[in-house]
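Here it is, the structure, as structure tokens.
Missing here: one protein chain of the complex. Every other protein chain is in place.
Our next item is subunit A:
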């Protein structure tokens, strides 16, 4: 039994799960922050309830983003020991900054936000959700810096088989980063938008009484999808130029998965774009909430951005093979000398655990999403004999 394919599958599975959760985290937190901002500046009670409801879904989703991320972080040291041996002096810094400056801060601020509901000054509480959003984006930046370095190891030179850093700034102007980061961030926005639209559509199918609540949600969701899908396509195609220069032939490589995935991702991107334009036109007089067949389509479309994101990730990562750091370190050389049986055990254990947790998490989210927002009076005044729940 060969350890390499199992170790690769293990990392790919962990990363895929992680990606599914962080994508929605990034998109949804932006929407929640916008809702809370509008709620803070206006006096609409609907917007406060929207912040709570969508914030609750965001918090449930966030939980699995953390745990899959921890496993991913450890796997660099568990199975890809060649990476730290060859590029630890370069690759380690963005990861360390990501964990400390971004992730550490993000979780701390999120904790304060959750436990600050109704207790902190309104502006401080608003600042917290923006800090959470900002640090989440910073996380994405540093992770993409690290990933882009693997795609295109700029700013370094090899010395006795070890990469030495010449120019830290070059890591941030890496052509593999500058066009892919906005692509990923706009994909996250689109995912958040589709999610909010889909859940709102469900409630219109069920003839909800919360008309204003879901009309407003729908409007924010559709506009976010429009912005997200426009940018995602723009930045997607903008990558072909630089990609052709730093990694010529990547998309025509030996592995047919790359080409097929790329094709499907582009298809989904255009479908999402057209759907967002249609949705935006239908916002006129709220027609969007009245065309029932379309509402069903919106619910079914929730997974589309996730599928596209996984396909895009396959293009980027499989296209890099057989290199772990392109031109410097092959994946085969980087894998640790762990007996294949042990890696197989951990692969099966992680996959089963993630599968169970992901399903539990999604079932939980769909139940909470279906229940809809808290009734107005309950959100306003908690009864004395019941515990005070955070509400998100």
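Going forward, a residue touches a chain if its C-beta (ideal position, glycine included) is under 8 Å from a C-beta of that chain, and two chains touch if they have at least 3 such contacts; residues count from 1.
We adopt the following convention: contacts and distances are computed from a predicted model.
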item	value
Protein name (UniProt record) of the chain left out of view, among "Multicomponent K+:H+ antiporter subunit C", "Cytochrome d ubiquinol oxidase subunit II", "Spermidine/putrescine import ATP-binding protein PotA" or "Proline/glycine betaine ABC transporter permease"	"Cytochrome d ubiquinol oxidase subunit II"
Chain not shown: contacting residue from A:64, A:197 or A:314	A:64
Full-complex contact with the absent chain, from A:40, A:85, A:227 or A:332	A:85
Where the unshown chain meets subunit A, residue by residue	56, 59-60, 62-64, 66-71, 73-74, 76-79, 81-85, 88-93, 95-101, 103-105, 107-112, 114-115, 117, 119, 164-165, 168, 336-339, 341-342, 345-346, 349-350, 353-354, 357, 360-361, 364, 367-368, 384, 387-390, 392
